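The structure appears below as structure tokens.
A single protein chain has been omitted from the complex, and every remaining protein chain is retained in its original position.
Here is chain A:
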Amino acid sequence: MRESFIEFRNVSFRYGEEQPWVLKDVSFVIYPDEWVAIIGHNGSGKSTIAKLINGLLFPQEGEIFVDGVHVNQDSIWDVRKNVGMVFQNPDNQFVGTTVRDDVAFGLENRGIPRQEMIDRINTSLTAVAMNDYFLHEPHRLSGGQKQRVAIASILAISPKVVILDEATAMLDPKGKLEIMRTITEVQDKLDLALVTITHDLNEITLADRVIVMNEGQVWLEATPREVFTKKEELRRIGLDTPFISKLADELISIGLVFNNHPLSHEELLEELWTYHSKM
């Protein structure tokens, strides 16, 4: 049995006494080195999960553990050392006046000595390929570049888990691709757990495991491939399957037989060009 890194035990949460429950009796586990995608339509409680993990909010019922530490008022600063979070709006999380200052912000908060700070800023900006933009001000960067800086500033504090809370939702397709490529690279190279929160099924294909949220409850926990087999049910809870998956379904419905249900462009291409050689 692997040791869990993040654990939710029967967590329920609501924003106020009179408000409806946003999360109802949610339990799940995330392991170190794992990439988990949490998906759900608006109001399914997925963003609340992110804020609960690093103690920006506290649950009314149930308990949350991060790296064995119970998340509460006294432990939040320790928990936040291990949890890095990238938010949705690229502008509203850029604190510094330049790229360099922004990456430095998290390090300054932790009282890292200046010389080490400079080294870490260099390394983390190189990791997201933003090392040519050291002295750029935020308004001279694109949305995707700002989000890459946000990822760099998280990496600089070397957390054990990185949470991307709809980090691509406000970007154009090019920016989305940029960010997805950056995080896959980063996850490959570094030992960290990755939690991506999204409403876009296109972004879950690379994850190890998917947690589908619906109306404050865990609706399904499965691999991306399993998730895509439940198209009808997904549509009913407001999630639309990606184009490739739909195309593959159409092909299957006219009589093609695939070994694996294709999730990406490349996989579909692979299935198609080797199709006749298999027969």
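Note that in this section a residue touches a chain if its C-beta (ideal position, glycine included) is under 8 Å from a C-beta of that chain, and two chains touch if they have at least 3 such contacts; residues count from 1.
Rule of thumb we're sticking to: contacts and distances are computed from a predicted model.
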Protein name as given in UniProt for the chain not displayed, "sn-glycerol-3-phosphate transport system permease protein UgpA", "Energy-coupling factor transporter transmembrane protein EcfT", "Glycosyl transferase family 2" or "Cbb3-type cytochrome c oxidase subunit CcoP2": "Energy-coupling factor transporter transmembrane protein EcfT"
Among A:100, A:148 or A:209, residue touching the chain not depicted: A:100
Full-complex contact with the absent chain, from A:68, A:111 or A:255: A:111
Those residues of chain A which, in the complete complex, touch the missing chain: 51, 54, 56, 77, 80-81, 83-85, 87, 89, 91-97, 100-101, 104-114, 117-118, 121, 137-140, 153-154, 157
